[in-house]
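Here the complex is missing one protein chain, while the rest keep their positions.
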Amino acid sequence: MAPSAHQMMLDQARWRWSESLFWLSSLAVLFVFPSKALLFSQIAIMGLFALSLDLILGYGGIVSLGHAAFFGVGAYAAGLMAKHGLGDPLLGLSVAAFAAAVIGWLTSFLLLRGSDLTRLMVTLGIALMMFELANRMASITGGADGLQGMMVGPVLGLFSFDLFGKTAYLYALSVLFLLFLLARKIVHSTFGLSLRAVKGNALRAGAIGISVSGRLVAIYTLSAAFAGIAGALSAQTTQLVSLDVLDFHRSADVMLVLVIGGVGWLYGGIIGAIMFTLMQDWLAGITPQYWEFWIGLVLVCLVLVGHDRIKTGVQSMVARLGGKGGAA
Amino acid sequence: MLTILFDGIAYGMLLFVLACGLSVTMGLMNFINLSHGVFSMAGGYITAFLINRLGVPFLLCLPMAFLFSAALGMVLERTLYRRLYARSHLDQVLFTIGIVFMAVAAVDYVIGSQQQTVKLPEMLKGRIDIFGGSIGLYRVFIIALCGLLAVTIQMLLVKTRFGSQLRAAVDDPRVARGMGINVNTVFAITFAVGSGLAGLGGALGTDILGMDPTFPIKFMIYFLIVVTVGGTSGITGAFFASLILGIADVGGKYYVPQIGAFIIYALMVVVLIIRPQGLFSRSKGK
Partner (left out) sequence: MSIALATHDLVKNFGGLRATDHVSLAIHTGARHALIGPNGAGKTTLINLLTGVLTPSQGSITLEGENITRLSQHARVQRGLVRTFQINQLFADISPLQSLCLAVSERNHQGRDWWRVAGSDKAHVDEAEEILARFGLRDVMMQQTRFLPYGKQRLLEIALAIACKPRVLLLDEPAAGVPEEERHEIIDILAALPKDVTVVLIEHDMDLVFSFADRISVMVNGALLTEGGADEIARDPQVRAVYLGESGHE
């Protein structure tokens, strides 16, 4: 018997077994390669950062060259908390999320009018302003030398950060997973569907009663909060915060990461992070200084070849292996 | 204070020459090009090479920098950029960022990361006093040369046939094609000239702004500010936007050094809130 329309709608959001496989593997990896724990936590954090960008780029259609602004705000927020005696990691995450969300909310109104180019400029400008601010307020932020004296407490009061990065990875992975679940819920909800409508045809979205500005402000604020949490995780797991959390390169890198993995299907950011970090690790061993050249080359080739390849490749593979192919 | 003003004007004029090509090509093809600074870098480095290695006099280097960058622009446009016109803005952004990264790393690798220096001719060194403010002769030269260029470009746009074809193509490419204007050729020439101007600006700016492999990234934001604040309807917008930007940046860094560059970015954001299509744009913005 053919499934009902109701059933077909619900099917889109069904959890597929390949997803369980993915997450269990990411946990298992720690026990198979325990020496690489720090690398893995880097990947998880980058994955979360890319996930946050996907929310606005893949689902909101906003091209941003300054997403590092929120990553940096989160990193400094958590770093400052840890420096001044409030070192509980989850508290740091909350404060970071809040701070980044406030900045995101305030700046979202600047993105509602104007073209793609305008948005690009505004997001870039905001990030550059944040960078300048952090630079000038060196007495608080430590400026170019970075924040000194961070004391990060144990997670949930129980798990201290160890030198090998095991706690760091489990912590980062858990946060990533929980936030991923939240993003997944949102993306498959009516709100998420309305975002896709706004991205696809904002004019018609307005014409069926959707408040386009409202949706964009909401998703931008949420995305900023996610990015802020990623920054906080970075600060807490490495116990380091310096100006490069706000650097243009960081905004460009996360864009590349997301594009490699595929925009608009949530897993793209995480898969991109895996590929990017492994590639970076490998190349750093060969040519540490001119890493930038290879990144540039990858970007150029990716665009010329068509960056949807990986995403459609994985999606068709999943469909063939047994999950019913619905749009993710 | 006049000294600051003169410095700002010189800086602004230099920015204009650097960015006006970008303004026109972005308006014409709706092509977001973040790699414009690469052509400036080419102009600056070729000038340094010609002066330091081959002893070519400075003034002669300027047209050579223009030609070199224009040729580079023409080649890249034909082979690479042309494929990106129909692609999404995201693709254009990613592609041109990629080009910048490659160029920056390549120059760093081949030539090294040190600042390039150019030996200015004796007659351009020294300062003069005007109206109580003093200004370097080199800056006077820049103002004069760039002003002359601005007027020439405007005359070319307004008085020549190519100019009117270009303006028609910027206004509405589809209609222009329908009228028999070969928009692709117009664009190729415009892109080459714009890149040439960027190269010339790079050559002129090596002494004042500094020239090293990070130039395209450092100044990318300035070019883009000129384009977004000035609008893409023609070069008058870019001209005034560059002047405002130049004066605001120099003035800001002098009078309120604590916030320095912050002023420029804030200015840009404010302008974009009030008039998203740019201060001097005629159209509603793309």
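Order of writing sets the labels: A and B. Residues in every chain begin at 1.
Just so it is clear, a contact is a pair of C-beta atoms (placed from the backbone, for glycine too) under 8 Å apart; a residue touches a chain by one contact, two chains touch by 3 or more.
Computed from a predicted model, the values in this text were never measured in an experiment.
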- Partners of the unshown chain among those that are drawn: A
- Give the residue, chosen from A:211, A:287 or A:316, that touches the chain omitted from the document. A:211
- Decide which residue listed in A:66, A:125, A:192 or A:228 touches the omitted chain of the complex. A:192
- Item | Positions on chain A where the hidden chain makes contact | 5-6, 8-10, 12-13, 185-186, 188-194, 196-197, 200-201, 203-212, 214, 218, 327
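Everything below uses one rule, namely that only the chains that are shown with their structure count from here on.
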- Item | Chain centre separation in whole Å, for chain B relative to chain A (CA means) | 34
- Touch list for chain A against partner chain B, complex: 57, 63, 65, 110, 113-118, 120-122, 124-126, 128-129, 132-133, 136, 248, 252, 255-256, 259, 263, 289-293, 295-300, 302-304, 307
- Can you name the residues of chain B that touch chain A in the complex? 26, 32, 83-84, 87, 89-91, 93-95, 97-106, 108-109, 217, 221, 224-225, 227-228, 258-262, 265-266, 268-269, 272-273, 276-277, 285-286
